[in-house]
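The structure follows.
Yeah, one chain of the complex is gone here, protein chain that is, but the others are all in their spots.
So, chain A:
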């Protein structure tokens, strides 16, 4: 309830958390093996059906927006200013030219962010935190360590809620939170001091609560939520293995002859991210204006 987990009934949700953890590792590995913009774009596109299967298209798009913002910044700034670039590809106004090498570099970097982001979102949104913990325990990870991970996931929303209350409480003490930059930096103290104290108190309390419920008892613990590796998991794992082998093969033997990355691809992907970001910006502004207009009535 208070994590990023989105309960849905789908194939991805029913996979064992261990499979999904391996999947995340696989995605990270792939994004480094295929350090070529075209192949990475392919990877990103290939991951999308999984998002569809998990029935998470809308929340996925919402969360990936922010990563896309990074991508645009990296691609634009690096594309123009990164000194490794020598071959000009195209020029925009004012003599700013995008260079081939730097565009490749920037694309690889930003696509990697998107690919890993997609993998992570898929994992976090489809895995119940306690399933993750019990899966870790099955991997012989010490129970307390699994719990640390689990409670970290769960304490983030709690801290966020407390932060909001602290901010309101300080505003009630005439603190102006909408000041200039210097003012805002100064405001960090009245914001974070109570927040730290409260968080420490909560964690301290939690440790007592855990002790009261025999947390440190030795031996195996039963879990209410059972996770099992089934045939679905095996086929998924096999699929991943196959793709990984293919990727390595591609990387080792075909890289010389295969040249997918072209000027056009780079340019279009750059313009593509611009368009999407522009669209997001317009939507954001539209909402703002709508809020203002609505507020007056």
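Here, a residue touches a chain if its C-beta (ideal position, glycine included) is under 8 Å from a C-beta of that chain, and two chains touch if they have at least 3 such contacts; residues count from 1.
What we mean here is this: contacts and distances are computed from a predicted model.
With the options "MoxR-like ATPase", "ABC-type polar-amino-acid transporter", "Formate dehydrogenase beta subunit" or "Energy-coupling factor transport system ATP-binding protein" in hand, the undepicted chain maps to the protein name "Energy-coupling factor transport system ATP-binding protein" (source: UniProt). Among A:166, A:237 or A:266, only A:166 touches the chain left out of the display. Among A:61, A:96, A:201 or A:245, only A:201 touches the chain that is left out of the view. In the complete complex, the residue from A:53, A:69 or A:175 that touches the missing chain is A:175. One chain of the complex is left out; on chain A, the residues touching it are 162, 165-166, 168-178, 189-190, 193-194, 197-198, 201, 295.
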